[in-house]
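Taking it in order: structure first as structure tokens, then the write-up.
Only a single protein chain was left out; the remaining protein chains are all shown in position.
In order of appearance the chains are A, B and C, and numbering begins at 1 in each one.
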Amino acid sequence: MHNEHFYTLSASCPDQVGIIARVSGFIAEHNGWILESSYHSDNNENRYFMRMEIRASSLPCGADEFRRKFAPLATALDMDWSITDSAVKKRVVVMVSKQEHCLYDLLARWQAKELDIEIPCVISNHETFRGFVEWHGIPFHHVPMTPDNKAAAYAEVTRLFTEARGDCMVLARYMQIIPPELCAAYPDKIINIHHSFLPSFVGAKPYHQAYQRGVKLIGATCHFVTPELDQGPIIEQDVIRIDHSDSVEDMVRYGKDIEKAVLARGLRYFLEDRVLLHGNKTVVFR
Amino acid sequence: MHNEHFYTLSASCPDQVGIIARVSGFIAEHNGWILESSYHSDNNENRYFMRMEIRASSLPCGADEFRRKFAPLATALDMDWSITDSAVKKRVVVMVSKQEHCLYDLLARWQAKELDIEIPCVISNHETFRGFVEWHGIPFHHVPMTPDNKAAAYAEVTRLFTEARGDCMVLARYMQIIPPELCAAYPDKIINIHHSFLPSFVGAKPYHQAYQRGVKLIGATCHFVTPELDQGPIIEQDVIRIDHSDSVEDMVRYGKDIEKAVLARGLRYFLEDRVLLHGNKTVVFR
Amino acid sequence: MHNEHFYTLSASCPDQVGIIARVSGFIAEHNGWILESSYHSDNNENRYFMRMEIRASSLPCGADEFRRKFAPLATALDMDWSITDSAVKKRVVVMVSKQEHCLYDLLARWQAKELDIEIPCVISNHETFRGFVEWHGIPFHHVPMTPDNKAAAYAEVTRLFTEARGDCMVLARYMQIIPPELCAAYPDKIINIHHSFLPSFVGAKPYHQAYQRGVKLIGATCHFVTPELDQGPIIEQDVIRIDHSDSVEDMVRYGKDIEKAVLARGLRYFLEDRVLLHGNKTVVFR
Partner (left out) sequence: MHNEHFYTLSASCPDQVGIIARVSGFIAEHNGWILESSYHSDNNENRYFMRMEIRASSLPCGADEFRRKFAPLATALDMDWSITDSAVKKRVVVMVSKQEHCLYDLLARWQAKELDIEIPCVISNHETFRGFVEWHGIPFHHVPMTPDNKAAAYAEVTRLFTEARGDCMVLARYMQIIPPELCAAYPDKIINIHHSFLPSFVGAKPYHQAYQRGVKLIGATCHFVTPELDQGPIIEQDVIRIDHSDSVEDMVRYGKDIEKAVLARGLRYFLEDRVLLHGNKTVVFR
């Protein structure tokens, strides 16, 4: 971490000899100073992944022109790529229900600028946190969800997200199943925190499932949302030790600490362009 | 964890044959149902520690009478002891400076009743969090600290703590050194979170010290405050992995997650009467 | 841990008022000095669990007579119970295949008396470790397993285990499925180490499964063997962090460290009578 203004190049492409040389050569030609760089080669699938932070002030041009200049090389290497600008804050729409822990945690990080983002709005199916959110100067939208109004309600959520120009929708214990159309519309923009160590305990009431099975650790998983419930690419996971004396209620309480930490880490990786999709898996350049 | 009304007996005494039998015999005589019990014998120092939760409704009397009935046995066993009532919420005075993470974390737990306490007031040497605290309906006192006004300022802190009938003063990254008189007045009531894995990196700027030494893990320590800086009995500790790529600023950021988790766990142990002093160490019945 | 000679009383029974009082009262009557004691009440199922270490020299009798004296109380409380003698070493039969890590680890602990057990023999379906085992002065039995000889081979394993008067059969990465009859014959004596964090990745090639799913932590599980594959009561688990750069071979390597540690801890809990069965779960008094 540093406080410099930089551009982040994230890319994946078919592997071949000379990729680093060509990309870093391009950057050196423009006198670019590389602050941090990470590479990964998937030898099974012959695919190459990279992430580079380049000091903005070392380049003779801004982000847009840098993208234009880089595009021919990206095309030549058949890249999926992006160049982002650290001076442009990402816009994160937070979805909550009635549980407080992830929301408090995210707003604490936001207000301290530990997470240097915009939160254009918080959307909830309950009114519970309106006062808390609005006190922080963030708009709060109540979009009730009932068995009968799902289509209309998610249309409203989509409208609000679009209006907010969201880069990312974070389900901060939102506790509602996102419809397939919405998942499909934003395949790498909706991030969920699931309260189990996936693939164990998919679906509802994972702490009850964990209690029944008698596991000795419980966990949480931050993942991209896809149409198959709790099956999306995993970004981050962690666990905490429990024992026979812990009731389901204890697990819920311990779990909250893991959930908020895992969500915060996973979200940070995403916001810093450290997460690259690779089929149903992720490459995370920490 | 359970939601029953119970009394907690915490005690330590010289070890001898028959302590459990006499104490549990006393409870059984009064038909007391033991929900949870923990024991520890320090064989080096021949001292015995115990903690028992007794279902209130199983006893024929209230807490005060139960204490009176128990007192003769406690005297016979030469005990340091207390009996607390789960229906009487502990009163926690929170001291903060300008860092948000522990404060947000504690208030999130408080508002969700995960920490079932009263917070009679928050005291700070800065105005930074007045709005946030007052929005939660908690009184906020600004007691400025300067090199010249320490005695008067801590007199005011003591007055506020007394007025608030505080059971516990939590230094939630308060960043000021508590004077020896105040430590001495409340030897087992002031809880601090220190941002290192003690005894490493005592004193100021522990993350800078950790960076200089090149450690591969950083930590935090929740401890009772005593007149010797960062030397008090340790209640809880934890660590997080870092590596060469982490700057001091990164360590500060990672450290915040450990600090708030360690403080929350240590405080919970204290509030549930799970922490028994044993010289400069603690017995913690988790 | 201490070096005293002691008896361990482990028991579970229906919960009621006064169990601790009656049991500790019985021990106090005989002047028994309790070195360590642990209790657990399962409030959902109304069952009570306990474990007590009593200094042998404080009692007026040996283990056999102590058992006889205790039996009436145990009957009155409807207990499942045992009293073991720390001076009688448990006899552990180790089953291995061709992987070295758990075997080396167990023999290191055995030779240093960290695990104070007898290993009457090691049984394997391969000759790989004969020399290593025999060098340690431990008999080695090669019982080949083929698709056609399973019944006869397991009859031989059972015969060897019986002949060895084994208290416990440890599958130290044995990699063979134990037939239901053998599981049924020793429902709480066969301990396995499975190379995943159960219930994730049951069955064969769990590291391959973990690689495919893209999890960020892998684990191991020590459990009692029951007829349903990898479904037995869990004794101990742990995990280790991996990332996108780790191949299946890396996971196998990392996993070995977790497997041997989890097996050693689970086995120790079992040998010290700290593991009490509770349906398909365990109470582990660490």
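Odds and ends about this structure:
FYI, contacts are C-beta pairs under 8 Å (C-beta built on N, C-alpha and C of every residue); 3 or more make two chains touch, one makes a residue touch a chain.
Note that the coordinates shown come from a computational prediction; the quantities given were computed from them, not determined experimentally.
Which of A:39, A:135, A:154 or A:186 touches the hidden chain is settled by the complete complex: it is A:39.
On the side of chain A, the interface with the absent chain consists of residues 2, 17-18, 20-22, 24-25, 27-28, 31-39, 41, 43, 58, using the contact rule stated above.
Seen from chain B, the chain kept out of the figure touches residues 40, 43-44, 197-201, 213-217, 219, 233-239, 243-245, 247, 278, 280-284, 286. The omitted chain makes contact with chain C at the following residues, 1-3, 36, 99-101, 104-105, 107-109, 111-112, 114, 131-132, 135, 245-247, 249-250, 253, 256-257, 261, 264.
In the analysis below, only the chains that are shown with their structure count from here on.
Centroid to centroid, with C-alpha atoms defining each point, chain A and chain B lie 35 Å apart. Averaging C-alpha coordinates per chain places the centre of chain A 41 Å away from that of chain C. Residue numbers of chain B whose C-beta contacts span two or more other chains: 2, 36.
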